[in-house]
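Please read the structure below before turning to the comments.
Let's turn to subunit A:
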Amino acid sequence: MKWIGNLKIGVKILTGFVIMAIISACIGVFGIYSINKINGLSTELYENIANPLAQLVVATQDYGTIRARIRDMVLTHNPNDVNSYIEQMNSASDDFDKQLNEITKTLLNDQGREAISNLKQNKEKYMEVANKIVELSKENRNAEAINLINNDLKTAQNNLEATFNQFINLKTNKAKSFSVTTDSTYKSSELATLIVLIIGIVAAILLGLFVSKSISNPIKKIMQGAEKIADGDLDVYFDISTNDEVGILAKAFEKMSNNLNEVMTNINDASSQVATGSKQIADSSNALSQGATEQASTVEELTASVEEISAQIRLNANNGSKANELSAKVKENAETGNEHMIEMLRSMEEINASSNNISKIIKVIDDIAFQTNILALNAAVEAARAGQHGKGFAVVAAEVRNLAAKSSGAAKETTDMIESSIKKVEYGRKIADETASALNSIVTGVTDVASLIDQIAVASNEQAVGIEQINQGIIQVSQVVQDNSATSEEGAAASQELSSQAELMHQEAAKFKLKKVTSNGGFYGNNENINPEVLKMLEQMNKKNKSKKIDNSFEKISSNTIKLSDDEFGKYEI
Partner candidate 1 sequence: MANIIANEVLEEEDTQKDNFLTFTLDSEVYGIEIKYVMEIIGMQSISKVPDLPEYVKGIINLRGKIIPVMDVRIKFNKEPKEYNDRTSTIIVEMNDIFVGLIIDSVSEVIIIPESEIVAPPEFSVNKNKYICGIGKTGEGVILLVNCNKLLNEEETNALDNAGDKLL
Partner candidate 2 sequence: MSQNDPMLESYIFEETQLTDQLENLILQNENSNNYSSEVINEIFRIMHTIKGSSAMMLFNNISTLAHSVEDLFYFIREQKPKDVDFSSLSDLILESVDFIKVELQKIKSGDNADGICDEIIEENKNFLLKLKGENAYKAVIFFEDDCEMENLRAYSVVKNFDELANEIYYIPEDIIEDDDTGKIIKEHGFQLFVKINKSYEEIEKILNQTILLKEFTLTHLDSYEEFEQARKQNKPTLTENPIEKFQIEKKENVRIENIPTAQNIISVNVHKLDQLMDLVGEMVIAEAMVLQNPDLNGLKLDNFENSASQLHKVTSELQDLVMSIRMVPISNTFQKMHRIVRDMSKQLNKEVQLKLIGEDTEVDKNVIEHISDPLMHLVRNSIDHGIELPAERENNGKNKIGVVTIEAKNSGNDVTVSVEDDGQGLNKEKILKKAKKNGILKKSPEEMTDKEIYNLVFMPGFSTNENVTEFSGRGVGMDVVVKNIEAIGGSVSISSVEGKGSTTTIKIPLTLAIIDGMNIKVGDTYFTIPLTVIRESFRLIEMDSIININGNEMVMVRGECYPIIRIHEFYGLDTKITDFKDGIFIMIEKDEKYICIFVDELLGQQEVVVKSIPNYIKNIGTIRAITGCTLLGDGNISLILDAGWLISTVNISN
């Protein structure tokens, strides 16, 4: 029966149903057969009995009509009516024939046939008479008609009726026979059907049971198993070996439970880790936050220092400016000194120039003296020419000449004096030149100093600017740090959340009873290996935090980590 069991459920069911169907069909068929039989009988009945009887009736009617008509015909004096009665009689006769024909068709036996033939004969005979009557009627030979009626016709009629009755009896007998047959058929069928029915029922029930059992048992098992799983007991086995759907299902359930197991185990682990991790994160976030806070404070300190430096630098710059001013002043003074020197030189030059001018003028005076001399001579000439009258003038001319000579002499002396004066001026000028150059060098030196100081001042300014920028930068860093702090707090909060969620998850996961089966899946050995990625992450965090003096936090984290793994690992011992 294994192979049955391996059938698919569907097949099984289907088979069952098919069998059921067959049974039913048998039953049905049987029934149908019986019914058919019956049906046939009934039909026969109808056809052979009922119908002909009906037809007989009709024929009878027709007979009636004929009779009527004959009568009518005789009775009436209307030719028209006669005609019409003739017609009717004819038609009825035709119809009578037709019916007989019909009946003939359905004659079952010779008796019948005989009957009918008698009928027909009788009818014909009748008819003959009828026709005669008709003829008589037409000829209005009513009396004869009547006579015939009463005689021939009647005989014919009686014959006819007798045949009619014969036939009817036949047919009625036939009917009876039929009915008996039918009853018997019915009865037999009824029995057969009942038997078959019972067989069928039984078979059906058995089959049904069988099938259902083959189905429901495994299903039950599965059900049970599922129940278990649902309750969180993943440690279930499905003892089903059939290969039908249920078997497959059972297998699947097994698989499922295995998988679930695995998964849950994983989840468990993971959630543990997550919990761990998030705790770590939380911790580290905290640490970060703390660190950030510390950073901020440090930044504050830094800012303060920078401020100090800035102030220093400003002071520097101011000093530098002051020094610059001072040196500028010194330079100015030196330059003023220089200018004065230059002016002095200039005035010496001017002295020289005016000396030269004086020289020139002296020369002019000399020239004038010369010209005067000439004039005087001219005057003397004129005086001489004027003769007597010019004597006085000649004296004047002589005097003028004397004056001219004196002027000339004085001019010469002045020239000499001028020359010595010029020489002295030259000397003084030389000294002035030297002084001027000394002053110049002072000026140059001072200028250099001034420029240096200037540079210093400029540099200080730039420093101040730089410091300012640093300040700005620090402020920004501070900002960032604060942001970081906030963020890390948020992070911490989030991770706390996460941690708690992980706890929840863990708890949820813990609800499942896991089996200790090695299958593909991630069971963690009893090692201290944390997920390497997580470890890396943490290490990185650690590194970062180290520089910000949150080593202790890191250690906390790392130690936490380790602890976590140990603790949590224990949890998942199967």
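These made the cut because all candidates are chains of the complex that A comes from, given by their letters.
Assorted remarks:
The criterion applied here is as follows: a contact is a pair of C-beta atoms (placed from the backbone, for glycine too) under 8 Å apart; a residue touches a chain by one contact, two chains touch by 3 or more; residues count from 1.
Remember, predicted model here, so these are calculated numbers, not experimental data.
When you check 1 or 2 against subunit A in this complex, the one that touches it is 1. Contacts from subunit A toward candidate 1 in the complex involve residues 367, 370-371, 373-374, 377-378, 380-381, 383-388, 390-391, 394, 397, 401.
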